[in-house]
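Before any comments, here is the structure.
A single protein chain has been removed from this complex, and every other one stays in its place.
For reference, chains read A and B in written order, and residue numbers begin at 1 within each chain.
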Amino acid sequence: MTQWTVAAMVLMGGGLAPALWLASRGTAVCRLIGLQLVSSVSVLVLLVLVQAIGQPSYLIVPLVLALLSFAGTLVFARLLRSAP
Amino acid sequence: MMYWVLLGLGCVVTVSCTVAATLTGDLYRRLHLLTPVTSLGAPLVGLTVALANGLSLVTGLVLLTVALLMVSGPVLGSAIGHCAAARDGSIQAGSSS
Partner (left out) sequence: MNMLVMLGFALVAAMGTAVVFTGEPERQAVTLSAYGLSLTVLFILVQAPDVALSQVAVGTAVVPLMVMLAVRKVRGRRE
């Protein structure tokens, strides 16, 4: 039970869970805000988790996630804008 | 010992922002709680991981991820804000900015 494990647990229980709750309620734009919050919090969770596991080669996953969530959220924002 | 304080501070910022966003009802007010996570919480956590690893390739990868997050956060916030305003009818749907 290192400090990294405790930090990962705090970030998952107190950060990821409310963000996921936000992403599953309300209108599509409300959910989009929740999705953006989920992606930035999950990058942080993954960074801390990789440090807790102690396998630095896993670090490619948060890097790709930060890169692709940018594109994905932009696509969602563009496609939801023109919808009624 | 110094950097556990940084890690705790980053966790506190992130958790308080997400909980506040959950408790806030208004959509545009919730949008303002989104950027502190990327521009304050992410550098604190990334700095802690970087300090723990010392000068190595791992540190570079972590700092690159955090920099990407810090650049993309405000851009996405403004894009979502435009999307919400276009659906509300506050701005013209076809306006390019």
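One rule holds for everything that comes next: contacts are C-beta pairs under 8 Å (C-beta built on N, C-alpha and C of every residue); 3 or more make two chains touch, one makes a residue touch a chain.
No experiment lies behind these values; they were computed from the predicted model shown.
Visitor: Out of all the chains shown, which come into contact with the hidden one?
Guide: A
Visitor: What chain A residues would touch the chain not displayed?
Guide: 5, 8-9, 12-13, 16-17, 20, 23-24, 27-28, 31-32, 34-35, 38-39, 42, 45-46, 49-50, 52-53, 55, 57-58, 60-61, 64-65, 68-69, 71-73, 75-76, 79-80, 83
Rule of thumb we're sticking to: only the chains that are shown with their structure count from here on.
Visitor: Can you give the whole-Å distance between the Cα centres of chain A and chain B?
Guide: From the centre of chain A to the centre of chain B is 10 Å.
Visitor: If you look only at chain A, which of its residues touch chain B in the complex?
Guide: 3, 7, 10-11, 14-16, 18-19, 21-22, 29-30, 32-33, 36-37, 40-41, 43-44, 47-48, 51, 56, 59-60, 62-63, 66-67, 69-70, 73-74, 77-78, 80-83
Visitor: Mind pulling up the chain B residues that touch chain A in the complex?
Guide: Going through chain B, the ones touching chain A are 4, 7-8, 10-11, 14-15, 18-19, 21-22, 27, 30-31, 34, 37-38, 41-42, 45-46, 49, 52-53, 57-58, 61-62, 64-66, 68-69, 72-73, 75-77, 79-80, 82-84, 86-87, 93.
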